[in-house]
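The complex is shown incomplete by one protein chain, all other protein chains being positioned as in the whole.
All chains are identified by letter, namely A, B and C, in their written order; residue positions are counted from 1 within each chain.
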Amino acid sequence: MPITIAFKTEIPRISILDEQGNFDEKLGKGLIPDADLVKLYEAMFQCRHLDGVAFRLQRSGRMGTYPQNMGQEATSLGAAYVLAKNDWLVTCYRENCGLFWRGVPMESILLHWMGDERGNAMPREHFATPIAVPIGTQMLHATGLAWAAKYRGEKQIACTFFGDGATSEGDFHEAANFAANLDIPVVFVCQNNFWAISVPGHIQCSAPTVAQRGIAYGMPCLQVDGNDIFATVYAMRMASEHARTQGKPYFIEMVTYRLGDHTTADDASRYRDKAEVESWKGKDPLIRVRKHMERLKLWDDKKEAELLERTEKLVAEAVARAENIAAPHSVDFFNSMYAELPADLALQRDTMQTHSLGQDPGQLASTDHLNAPAEHAHH
Amino acid sequence: MPITIAFKTEIPRISILDEQGNFDEKLGKGLIPDADLVKLYEAMFQCRHLDGVAFRLQRSGRMGTYPQNMGQEATSLGAAYVLAKNDWLVTCYRENCGLFWRGVPMESILLHWMGDERGNAMPREHFATPIAVPIGTQMLHATGLAWAAKYRGEKQIACTFFGDGATSEGDFHEAANFAANLDIPVVFVCQNNFWAISVPGHIQCSAPTVAQRGIAYGMPCLQVDGNDIFATVYAMRMASEHARTQGKPYFIEMVTYRLGDHTTADDASRYRDKAEVESWKGKDPLIRVRKHMERLKLWDDKKEAELLERTEKLVAEAVARAENIAAPHSVDFFNSMYAELPADLALQRDTMQTHSLGQDPGQLASTDHLNAPAEHAHH
Amino acid sequence: MANLNMVQAINLALIQEMEKDERVLLLGEDVGNNGGVFRVTEGLQKRFGPKRVVDTPLAESGIIGTAIGLAMGGLRPVPEIQFEGFLGPAYDQICSHAARMRTRTRGAFPVPLTIRVPVGGGIHAPELHSDSPEAIYAHTPGLKVVMPSSPYDAKGLLVASIRDPDPVIFFEPKRIYRAFREEVPEDEYVLPIGKARTVCEGNDLTIVSWGASVIQCMQAIEKSGKSIELIDLRTIYPFDADAVETSVRKTGRCVIVHEAPLTGGFGAEISSRIMERCFLHLEAPVQRVAGFDTIMPYYKLELDYMPDAARIGRAIDDVMAY
Partner (left out) sequence: MANLNMVQAINLALIQEMEKDERVLLLGEDVGNNGGVFRVTEGLQKRFGPKRVVDTPLAESGIIGTAIGLAMGGLRPVPEIQFEGFLGPAYDQICSHAARMRTRTRGAFPVPLTIRVPVGGGIHAPELHSDSPEAIYAHTPGLKVVMPSSPYDAKGLLVASIRDPDPVIFFEPKRIYRAFREEVPEDEYVLPIGKARTVCEGNDLTIVSWGASVIQCMQAIEKSGKSIELIDLRTIYPFDADAVETSVRKTGRCVIVHEAPLTGGFGAEISSRIMERCFLHLEAPVQRVAGFDTIMPYYKLELDYMPDAARIGRAIDDVMAY
């Protein structure tokens, strides 16, 4: 048989609550208890609200560049909802919703974008890593963190989030490949929002799906509607179950869209069609959950109003905490350089100078030597 | 439909002349004219012979580390045979056979491993790049070279070779991804020989095939018996045709085995089973072609003896040329640093010193100044 | 002659080189439709088409690695790396290949490549958007490293870089991308790589600097009221040792200023050279005013990190008092 089939595969796509409000009972029933659904909606709502506030903070000069999360809330939230409390969540910068669900305080995120490292000084009990600025690099840390758990014989897994653009980086490939070949339980989640700043998705991945990136590593792969909290929860259940019981990785493409600019430094109208943006507004992850809850009589306008009121207060308090933190001292940027500061660096800190005369005013006085009898031939 | 199929694919495997001597007429007939088959066999034979001679040169201290190609001759040869003369061949270090077919002189390869850059000063008309020492990095250059051809509107393509280990590097991923998404005609050929020095293949790729690496980029993928010159030629025809007419990349896994150590610095018996090596000896790409030619009455012992005689002479001459080349001057390592040598570097070259007094003996004399009336306060 | 800021001057240089030489093409993240995140390539894709101004996948090693292939194939690629903090993933392709290909092949495959990279701090940006890695690349034989400090210089040096037959890293100090304008001739001019500029002459002390720090030095000089000679290196490698030596032999005193961390910064090289070449002319030890040996802090503290006129002024005083 000269031509045989060496390999064969297919990738399923999951959608449960679609933008028309259709709800698939078979997959969806009992997936998320009603009380939880309400909480999940509230979490998305609050995250969305913070997003708007943060945007305005930036515009009024009270914060630096900020990447809005708007439209992508259901992806990381689905993951955070499913993961165990001590599973690692290793994210990029568009996963506020999942991080808040885990207990990361809003002001941590705000502080980060206000140019303050204290925003990253997250207590280890959140099992979350700091915002990753260099694209595509954090997935390797997720693989390492899950590996550490495996090394210790713990059942902890890691879940890592990254964008479609990030899948172009070599580090993505290496992270997935290490996990696959060394049997490390990591759930890789690509938030495919079709854009990496101004670069369209097909420049990052011209294959029919981003999900098939995972086939390269022999991982099970899924594509899901990332704006459908039921679908993201469903997929994360499958994936985390697989990771935990098999000790192996899983790849999920969550199809979503950022409704805002890339960051506050960006103007997406330069490169995106208005029509495209409009069409995605109809697929908003919040709207469909709200409508679904209304159908189930779990939600009404009054609750919405009450939620808004609660949220405004919550966010305002977080902003206040972030803005009222004491200004950092210059020396702060020395103090966590090393467990113990090398002498040299301590001298820089203590003098806030790098020129040696500045660090050692005594040296200046020492020119008195010049008038003393020369010890050496020409000094 | 909550669960749909987002993607579906399969990968064919090609084998034409197998190790038992079975020849598939359907795929194989007319694929390689008899006269060419003889030449291809001779090329593999000569490459194999050089390999043995090089090994002995290393062992007797006349050459540095050398990576034997033994057992993998049919892979790059199949490619070189199919490619147009001006298609780029961008290889690693186990593709001597293909390079010799293109006209790269044997002594170039020898000189390289004798620690002499002149071995890499290959005339551009070979359309071959120098031996790539850092694993996995050269595929990006292939993508760039093919891109340059496309930019100029030429029909030139590139074919790049790399090992199974190399597919673990991020650069492999980026090279394939650039080619796929920017529509650049590159044939990616992985020589899967199941080992990267001592590390077994499943640590590099635990998926059922290496071929499926290409699925991640939406490329057509093939797996072939890399020890079967007919199969490698067949696959390269398909792939290069695709690349040339569609302007897009193609991924081929050529399954093969290195019969020798990784390099002369390695001792493969530390990590490979004897039985495994023995089983692959039966799959030798040379033996099966020879037997096939004998069946076709194209070959006999006399021709083999005559070939050996010719080859011994050819290789001895190449070795002599490599060994008799004039020793390089120290300054040679300065001379091709830049198109024009910066003054500083020219001074280093001219003095073969880096210490400033060494570079400027006049400075020493200048201590006479000391005895002259001091111009400055303390000198 | 037009009054341009640095972004405009670079844009103009790119247009003119692309018009002159078909082999010049641009590639990088967001350089096309979006005109780059700093708008340096604004309008170029529209003007020259997507073949010559190419949005690439988000992969720096891929950008440089394919650009090396493009250069080996006879073109003159001008890749952009979005911020100096993202040179890291491309480090290997730059240092193991771009820098080495000519030597490796004894001249058979030169790599005429110009890597444009916004560099340095002071713009309130997030982490890894404010570093100064020029010393790393200056220590890598086979590369040239250029960093202009004004629109005029940026245009002339970029033209020289693109035409250079060897790989050049062209650092663009983002802090002064739009900080000021100056007269920039439309007409072609080339500023030679490896030649420093004497910004102002003086007799008491020499300051050597480059990039955005040159502006801080000018401020410090003004405040000091002393007769200070300011040398803007323009090129880090090869650097203009003659210009530095000549000046220091005259003044006998020198302060070197750069944003990069002190230890192992390029100031160390210059300082050593001065000692080696001007030993008997030195009235005081050469001093370095540099970034601290810490990670560049997030932006709340970035101004505390970077050398400013006050720190430079203090060094001037200390050296003068020696």
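The rule is simple: a residue touches a chain if its C-beta (ideal position, glycine included) is under 8 Å from a C-beta of that chain, and two chains touch if they have at least 3 such contacts.
Model, not experiment: these values are computed from the prediction.
*Asks:* Which displayed chains make contact with the chain that has been left out?
*Replies:* Across the whole assembly, the hidden chain touches A, B, C.
*Asks:* Please pick, from B:T65, B:Q246 or B:S279, the residue that touches the omitted chain in the full complex.
*Replies:* Checking the options B:T65, B:Q246 or B:S279, the one contacting the hidden chain is B:T65.
*Asks:* Which listed residue, B:E19, B:D51, B:E95 or B:D116, touches the chain dropped from view?
*Replies:* Going through B:E19, B:D51, B:E95 or B:D116 one by one, B:D116 is the residue touching the chain not shown.
*Asks:* I'm checking contacts with the chain that's been left out. Which of C:V7, C:L128 or C:V214 qualifies?
*Replies:* In the full complex, the listed residue that touches the missing chain is C:L128.
*Asks:* Please give every residue of subunit A in contact with the chain that is not shown.
*Replies:* Interface residues of subunit A facing the absent chain: 88, 117-118, 120-124, 129-130, 134, 137, 140-149, 151, 170-171, 174-175, 177-178, 181-182, 333, 336-339, 342-345, 355-357, 360, 363, 366-367, 369-370, 375-379.
*Asks:* In the full complex, which residues of subunit B touch the absent chain?
*Replies:* Residues of subunit B in contact with the hidden chain: 64-65, 112-117, 133-136, 165-166, 168-171, 196-199, 203-204, 265-266, 270-271, 327-328, 330, 332-334, 337, 344-345, 348-349, 352-358, 361, 363-364, 367, 378.
*Asks:* What residues on subunit C make contact with the chain left out of this view?
*Replies:* On the subunit C side, contact with the omitted chain comes from 61, 85, 88-89, 91-92, 95-96, 99-100, 103-104, 127-128, 135-136, 138-139, 141-142, 237, 260-261, 263-269, 271-272, 275-277, 279, 282, 284-288, 292-295.
Assume only the chains that are shown with their structure count from here on.
*Asks:* Roughly how many whole angstrom separate the Cα centroids of subunit B and subunit C?
*Replies:* Measuring from centre to centre gives 37 Å for this pair.
*Asks:* Would you mind pulling out the distance in Å between where the CA atoms of subunit A average out and where those of subunit C do?
*Replies:* 33
*Asks:* Taking the mean of the C-alpha atoms as each chain's centre, how many Å separate subunit A from subunit B?
*Replies:* Taking the average C-alpha coordinate of subunit A and of subunit B, the gap between them is 41 Å.
*Asks:* Pull out every residue in subunit C that's touching 2 or more other chains.
*Replies:* 56-57, 59, 61-62, 89, 280
*Asks:* What positions in subunit B touch 2 or more of the other chains?
*Replies:* 170-171, 174, 177, 181-182, 370, 377-379
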